[in-house]
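One protein chain is absent from this view; the other protein chains keep their places.
For reference, chains read A and B in written order, and residue numbers begin at 1 within each chain.
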Amino acid sequence: MGLITDQMPPMIEAFPGGPAFLTSLDSIINWARSSSLWPLTFGTSCCAIEVMMAAGAAHHDLARFGAEVARPSPRQADLLVLAGTIVKRMEPRLRTLYDQMAEPKYVIATGACAISGGPFIYNSYSTVRGAHEIIPVDVYVPGCPPRPEAFFYGLLTLQKMIREGETIRKPNERRKPVLANLPPGLTLEQLRKEMIQNLESHSVTKFSDKPTGGF
Amino acid sequence: MVNPEISSLEKRIQQSPSKTELNTQEYFVNMGPQHPSTHGVLRLVLRMDGETVQDIIPVLGYIHRGIEKKSESVGYRQQVHLTDRLDYLCSLMNNWGVSAAIEKAMNIELNDRIETVRTIVAELQRIQSHQLWWGVFGMDLGAFTPFLYGFRDREKITAIFEETIGARLTMNYFQPGGMMYDIHPDFVQKVKEFIKYFRPILKEYEDLFSGNIIVQERLRNVGIIDGKTALAYGATGPVLRASGIPYDLRKIEPYGVYSKVQFEVPVGKVGDCWDRYQVRMQEMQESLKIIEQLIDNIPEGKHMVMKFGAKIRPPAGRFYSQIETARGVFGTFFVSDTTDKPYRMHFRTPNFHNLWSVLKMAPGGRVADLVAILSSIDVVVPDMDR
Partner (left out) sequence: MTKEELLQQVCGLADGMTIQEQSNQPTVNVPVEKWLSIAKTLKSDQRFQFDMLSDQAAIDWPQENQIELVYQFYSTSLGHNLMVCVRVSRQNPIAPSLYQLWPISEWQEREIFDLFGVRYSDHPDLRRLFLEDDWKGYPLLKDYKDDFMLERPW
C-alpha cells in the first residue's frame, strides 16, 4: 500500500495491477486546500494596497504561494483577507460576506486596524476594535500596514495550519488565532530563504532566492 | 423593526427621477460596498433602465473612522500620522498639507533644503500614485497587464522611499518644521537612475495601452463634464483640469520650490475619460521634469528647523491652507486655542469633492461606462469618509 505521510509525494502513481488505496486521504485534501487558497478581495483601506495589490503584483508575486486567484465574490472564495479598518457600519456587511463564503473558510486579519483598531482605538466613535469582534480569525499579521513579506509569512502560517489538519474543524467553530509575527532582527534575505525552504519542502520545483526586479 | 437606513434610502430612491421610455421596466442595482471596481467600500445605488444608468445615489460611511474627532485628542505632531491614513496613496502630500498649515500658523521659515527635498519626494509620490492609478485603470477596463507593469515600476519608487523614509505606504515623513530624517546618501543617485529608467517606460505605457482601439472606444466621449459644472460640483485636480480649467495650486499659490521650476499644467479639452487619462499621463512627464531640475542641486542645510519633539502651540485663531495632491486640493482647517491640541481639525479631502461630479457624468451611459468613469476620477474611499 502506498504510505502517505504529511509530506505529499511529487506524484501519485497507480500501483501496477490495481488502483492505489490512500490510507490518509485527509492529508492530501489538506495539502490541496493549503496550496490553492482563493482570497476574497476585501480591502477597506491602506492595507489593501500592500497586502492585496502589491503582494499580488509582479514584484512580490502572490502566485508563488498558490493564492493568487483573488475573487470579488464571497461564494467563490475561501480565504478572507481582512485588509483595513472595520467600522460599525461595515460590521453587518462583513458578517454577511463571511457567512456567504463556502466552508472551509479561513480568515487572515492584516494590519493594526483589523487586529485591534490600531490608531483609531481611542477617541473614535465608529471604529470596531478588531475583526475578532465580528468573525473568527485564524491568523493575525501585524504591521501598519504589513509589508508584503509579512503577509506571505502569515499566509505560510495559515497553510501550515491547514496542512496540520484544520479541515476537520466544525463550521463556525472558533479556534485560537495565531499571531504570525515576524521575529525581531530578521532580515529580508533570511525571510526569503525561509520562505523558499518552506515552499521547497512541499514542492518539486526549485526556487531562486534572488529577489525579482529591483535595481 | 424597519431598518431606518433602508427606509431613509428608500425615500430618496422614490424621489429619484423616472425617465423610462418604450415601456421598459426600471430596476435598482446595488454597486458596492463589496465591489472590485469601486476601489474600496464605496456603495452606489443605481437606477437602471435596461443597461442605461438613470440616476446614482452614493452611500458613504463604510469606512468612516472619525479622524476629525480623534484629531481633537492628539497633539499637533500626531496629526501627521492620521493624515497618512486618509489618502494613503498621497500620504506624503497629506503630511505636507498638515505640516504646512501648522508652519504657516506659527510663522516658521523653512530652509531651502527642506523645501527642495519635500518637492522632490512629493513629485516622486505623484508619479507613484499615477502609476498605481494607471495599473488599476487598466484592470478595471479588463486588461490585467497594466496592473503588473504599473506595480513593477511603483516598486522602484517604493524602494527609494523605503531607504530614506523607512516606510512603504504610510510615510509619516514630513513633520511641522521639516522632515523626520535627512535623505539617504544614495537618494540622489537612485532617483536619477529611476528617471533614466522610467522615461522609456512611459513610452511603453503609451504603446501598450493608450493606442489600443478598445481603450479608445471605452474612454473617448464617455463621462463628459464641462469645466463649469465640474467646478460647481467641487471637483479639483486632474478631474477639473481635464475639463479645461487650469486650476493647479502648484502654479496658482506656489508652495515648496514650485515657483523656481519650469513645468506645464496639462489641461484637457472635452472633459471625458480620455482627457482625464491623458492629463494624468502628462502629469507624470511633468513630475519627472520637476525632479530633474531639482535633483542635481539640493541645497545644504538642516533637515529640521524646530526643536525635535517640542510641543507645538500655535496662536489662537482659524487657519486654512491647502496643497495640491495627486487627486486634487487637500485643505487643512484648524482652530487653535493656544493649547498643544487643536480645538477643531478639519480636512478638505479631494476625493470627497471629486466624487459628486459622477452624478453629472454617468447618467445616460451604461454600467460599463460607470466603471470607466469611477476609475478615471481615481477614487480613494477612506479619503472620502475620513
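Everything that follows uses one rule, which is that a contact is a pair of C-beta atoms (placed from the backbone, for glycine too) under 8 Å apart; a residue touches a chain by one contact, two chains touch by 3 or more.
Quantities reported herein were computed from a predicted structural model and do not represent experimental measurements.
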item	value
For the chain not depicted, the shown chains it touches	A, B
Options A:T85, A:S126 or A:Q159, residue touching the unrepresented chain	A:S126
Touch criterion as defined above, residue of B:L231, B:V270 or B:V367 at the omitted chain	B:L231
Sole residue of B:R220, B:K289, B:H303 or B:R348 that reaches the chain not shown, by the stated touch rule	B:R348
Residue among B:A143, B:A159, B:L208 or B:V335 touching the omitted chain	B:V335
Footprint left on chain A by the chain that the document does not show	88-89, 121-126
On chain B, residues whose C-beta touches the chain left out of the figure	4-5, 7-9, 12, 15, 60-61, 64, 66, 68-69, 73, 104-105, 228, 231-234, 245, 247, 252, 316-322, 329, 331, 333, 335, 343-344, 346, 348, 352-353, 356, 385-386
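Quick note on the criterion: only the chains that are shown with their structure count from here on.
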item	value
Centroid spacing, where centroids are CA-atom means, of chain A and chain B in whole angstrom	30
Residue numbers on chain B that touch chain A, as the complex places them	33-36, 40-41, 61-67, 69-70, 72-74, 81-82, 84-85, 88-89, 132, 135-136, 147-152, 154-156, 158-159, 168-170, 190, 193, 381-382
Contact footprint of chain B on chain A as seen in their complex	41-46, 48-50, 53-54, 57-59, 72, 74, 84-85, 87, 89-90, 93, 97, 119-120, 122-127, 144-145, 147, 213-215
